[in-house]
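What you see is the complex with one protein chain gone and the rest in place.
== chain A ==
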Amino acid sequence: MRSGLNASRTPDDWSFVTDIIVVVAVVVYRWSKKAVGPPVFFDRTLPPGSLTTKSTDRLISPRITQWEGRQIERAMKFKAFLTQDGVHLLDKRTLFFSQSATISDAHFRKHLACSLLYITINLLSGDGVQSVAQFNKDVLFRDYRISSQNAGRIAFAVDVALLHRALRSALTIQAQARDDTAAIQIKLVKKLPAGSRDPAPFLTFETKGRVSAVVQDVPISKPLPRDDVQQLQSALEAAQDLPQTLVQVQDLAQLQSLVDRLRNVGDLLTVAITRYGDLHLQVSTSLITVGSEFRRLRVLGLRADPPIGDRTLSAPTRTEMAIQKGEGLSVQVSLKHLAKSLQCHLAKPDCAFYGIAPQGACLTVIFQFFIPGTRLTDKSISFYCRLPVLDPGSGP
């Protein structure tokens, strides 16, 4: 019954994968109005930590821009086993997107990518919160095989809720097997859906337990054309533009509770971050101003000593002075966006850093994960959100 991609595979087909360092799978939800979900994009060219495409790809056919024709189909392959850690990361820490996205907004755009696996939300659409989660492929996969004519990258859109569901089913089978033999294999296939004449692409989860085996096909979009993949790549690169100053917020639950309550008061939030380690949030309407200031947070990047005597000033005055001295930045963002980005704390990051990108381009939230049991940053996973700035504010 299984059609397409793997049917004619021979060991030689995979010989080129030995030089794959990085895989980028981008699941883009931008075609979500169609029946299929998000696009996935696999990139075999990128070393971890560097997102620039290097010309390692012997397979590229420069003319091909659409995922059409048997030739490309044959060239586009992806197959891997999910590791235990990978399953845990995806299930418990990342795919919470499924709840927030599907419920809140039908037009939510979402990208899932692998370098590393990238899960990106709204990266191309430009409106709303953009989120990117990025994993080292070795954390997620073993026996990782990918090929495409698009610089070894494949990107597609997938409904993350469906993806999550498939993962949960696979996990259940695995748990029933009670041993490690029940590995979860995922691969790209093309098959004929019931009642249709055209084959459609799927991401298939195969779990073979001792007593049962489950094959679950998650519908995906056609892989993104080369242009979109490039665009996604540049968007990811642009996102590397770090704010000069980042402040650390440890208690995300407290921040979320505050933000939830502030939403009753107004829609627009002015966020100011200073090099002294102050984070100042303020909602202001014609009838009311409510603000909150967190001081002496840990600072990464550019820092400065607070002026002497600033403790006696009020929070808004203090912030305004810092901005005037060029030691702070302030932007206006939507409280709805901030609340949405805070849902990311469901991914249980160990802490979060807030910063304002140069020229107030966006509010960046970088979540930090520790290696379990240590205080060392887990570099195999990176996760950040960018909130669009509504008005390049000058002061609170």
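Convention: a contact is a pair of C-beta atoms (placed from the backbone, for glycine too) under 8 Å apart; a residue touches a chain by one contact, two chains touch by 3 or more; residues count from 1.
Criterion: contacts and distances are computed from a predicted model.
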{"item": "The complex's invisible chain, by UniProt name, from \"DNA-directed RNA polymerase III subunit RPC6\", \"Large ribosomal subunit protein uL14m\", \"Repair protein Rad1/Rec1/Rad17\" or \"Cytosolic iron-sulfur protein assembly protein 1\"", "value": "\"Repair protein Rad1/Rec1/Rad17\""}
{"item": "Selected residue (touches chain absent from view) among A:138, A:293, A:350 or A:378", "value": "A:293"}
{"item": "In chain A, positions touching the absent partner", "value": "254, 257-258, 261-262, 264-265, 286-296, 311-317"}
